[in-house]
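Of the protein chains in this complex, all but one are displayed in their positions.
Labels run A and B following the written order; every chain starts at residue 1.
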Amino acid sequence: MSELFRKDASVLAGLVSSGEVSAVEVAQAHLDRIAAVDGEVHAFLHVDTEGALASAAAVDAKVKAGEKLSVLAGVPLGLKDILATNGLPTTCGSRILDGWIPPYDATVVTKLREAGVVILGKTNMDEFAMGSSTEHSAFGPTHNPWDMERIPGGSGGGSSACVASFEAPLAIGTDTGGSIRQPAAVTGSVGVKPTYGGVSRYGIVALASSLDQAGPCARNVLDTALLHSVIAGHDPMDATSIKAPVPDVIAAAKRADIKGMKVGIVKELGGEGYQAGVRSRFEESVALIESLGAEVVEVSCPSFPAALAAYYLILPSEASSNLAKFDGIRFGNRVGDDGTKSVEQVMSETRAAGFGSEVIRRIILGTYALSAGYYDAYYGQAQKVRTLIKQDFDAAFAKVDVLISPTAPTTAFKIGEKLDDPLAMYLNDVATIPVNMAGLPGMSLPIGLAPEDNLPVGLQIIAPAMADDRLYNVGAAIERELLAKWGGSILGMAPELAGA
Amino acid sequence: MSGISQEDVAHLARLAHIDIPAEELGHYAKQLDAILNAVAEVSSLDTANVAAMSHPVPMTNVFREDIPGVSLTAEQALSGAPAVEDERFRVPRILDEE
Partner (left out) sequence: MAEAIMNYDEAISKFDPVLGLEVHVELGTNTKMFCGCSTVFGAPPNTQVCPVCLGLPGALPALNKIGVESAIRIGLALNCEIAEWCRFARKNYFYPDMPKNFQTSQYDEPIAFEGYLDVEIDTDEGRKTFRVPIERAHMEEDTGKNSHVGGATGRIHGADYSLVDYNRAGIPLIEIVTKPITGTGKYAPEVAKAYVAALRDILRGLGVSDVKMEQGSLRCDVNLSLRETPESKLGTRSETKNVNSLRSVERAVRYEVTRHAARLAGGESIVQETRHWHEDTGISTSGRAKSDAEDYRYFPEPDLLPIAPSREWVEELRAALPENPAVRRARLVADWGLSEIDMNTVVNSGALDLIVEAVDAGVDPAAARKWWTGELSRIANDRGIELEELPVTPAHLKRLEELISTGSLNDKLARQALEGVIAGEGDIDAIVAARGLAVVSDDGPLLAAIDEALAADPAVAETIKSGKLAAAGSVVGAVMKATRGQADAARVRELLFEKLGVSE
């Protein structure tokens, strides 16, 4: 038997439920893996050894008692540090929350615990999910397991890196403009942003309330589907959560049949500005999709070029309001309270000391976009652009069943390369942003390595609202062919990590 | 869409309650100016007949019954507080009456 930490989540779940391997053994194997490699990768901000082993032991007790288990009982997982965990530190990658221990669990966390998933710890992220490289974490960047000098993507670089480095078979990320999909693409793993409202946002520290969604990360489509099915569903604590039943993503992942499907290539997502190797791998995927019996056509979504601009008006606006609660009054670090200053001064000093520069930049931008006299031209206008984007998607889905594009314009760039140019950094999300703007579900699937740098490339699949299952069907069909072609997971081609 | 000045950044920082040091105002102003120029293109789109998107989820009337739920204990509520006195959150001097 190969090492436990190299196994898929579905396999581990089977081993645990059959009693062949204990959940504690599985957890320990992953904790050992983390100890061996995370010094380099830095995917984790906090490892909860005690809690993980206790959860695992509880699962083993259930197995012994013959109780019914969930599909993922005993499987370890990394949680992006933006989800509130009762009794576990939650920093959102920010100094302002360094040391904060929430008194409650996010609904997603409750569901994971109830399913017997073993939470190993909290993973690294760009501060308050603002970024596409995890370089804006106040606690140091995460490194891409494919090349330690490169970024793992962001804002959820920690989650994708921890599955790509085999520290956990599963992770939870959040995606506001691509923060699950882009890291998945540049680390050679799978990541899904569900339909907006498909997964409860209760307990997930809000960045842009109308765009945020939590979603599953894993190394293959089926594992991702299993995790999706555990975390999705209506939550009365989240007024924006969908009441309709969760689509059967597991069945879709097993079906993996796209014969007769219509697949659309979005003209505006791809082409110039996209790295050559990204484009060539994308074109190969198109050929593969056609070979599987699907029809591929080109569609045009003319509003998409404006999506990035509209996004960078809506996100900072909502974020500037969502982040106002970080003032050192009720929780978090307070700076400057020497007994002489006013509360206004202490709040302002606290925030200046606690927030990083990207966060401050976006708060100022958002404050501007919402201010009297500017609202109509900026935020108001951007919300209209959202309608146009949704209309373009609706028109496209009238002709096709799913849409595809490259997930990101480039492969993983070097740490530090884009730090000084915020606009250049924002461009990483140019293909993923329209999906959040319309509230649709999207997946990133590894489709190979770019020949020029041997770094992973991702394919983005987009489905209509509430048709998340289509992502899994299409993704699994493509994946099966690629696995056959590669002789196994693409991650088998990744360099061995030094500490391993 | 005119440029953002240092004074603008200072004013916005006051509104947002972030004490940005004077020497950093110019740097932020420049970056924000660049970003604003880039996002200004949204105004070039024809949105005359377009309604703003209200919510991505097309639902309305989501209500909760007026039935008590679970509250935190005072200990839990105060657990993260930087300063506590008398079971309350202690805060520095408030100057202005609201």
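Throughout what follows, a residue touches a chain if its C-beta (ideal position, glycine included) is under 8 Å from a C-beta of that chain, and two chains touch if they have at least 3 such contacts.
Quick caveat: nothing in here was measured; it's all calculated off a predicted structure.
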Checklist line | Selected residue (touches chain absent from view) among A:49, A:110, A:280 or A:321 | finding: A:321
Check: Which of these, A:11, A:57 or A:237, touches the one chain of the complex that we don't see?
Finding: A:237
Next item on the list: Kindly state which of the options A:180, A:292, A:347 or A:497 is in contact with the chain not pictured.
Entry: A:347
Next item on the list: May I ask you to list the residues on chain A that touch the chain which is not drawn?
Entry: 83-84, 90, 92, 97, 100, 102-104, 106, 201-206, 208-210, 236-240, 317-318, 320-321, 324-327, 329-331, 339, 343-344, 347, 367, 370-372, 375, 379
Next item on the list: Against the chain that's been left off, what residues of chain B make contact? List them.
Entry: 15, 17, 54-55, 57, 59-74, 77-78, 80, 85-98
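To be clear about the criterion, only the chains that are shown with their structure count from here on.
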Check: Between chain A and chain B, what's the gap in Å when you average each chain's C-alpha atoms?
Finding: 24
Checklist line | chain B-touching residues of chain A, taken from the complex the two chains share | finding: 100-104, 196-197, 210, 236, 239-240, 242-243, 303, 306, 309-310, 312-313, 320, 324, 327-334, 337, 339, 341-349, 351-352, 355, 360-361, 363-365, 367-368, 371, 377-378, 380-388, 390, 422-423, 438-439, 465
Check: Which residues of chain B touch chain A in the complex?
Finding: 1, 4, 8-9, 12-21, 28, 31-32, 34-36, 38-43, 45, 47, 50-57, 59, 62, 64, 72, 76-77, 79-83, 89, 91-95
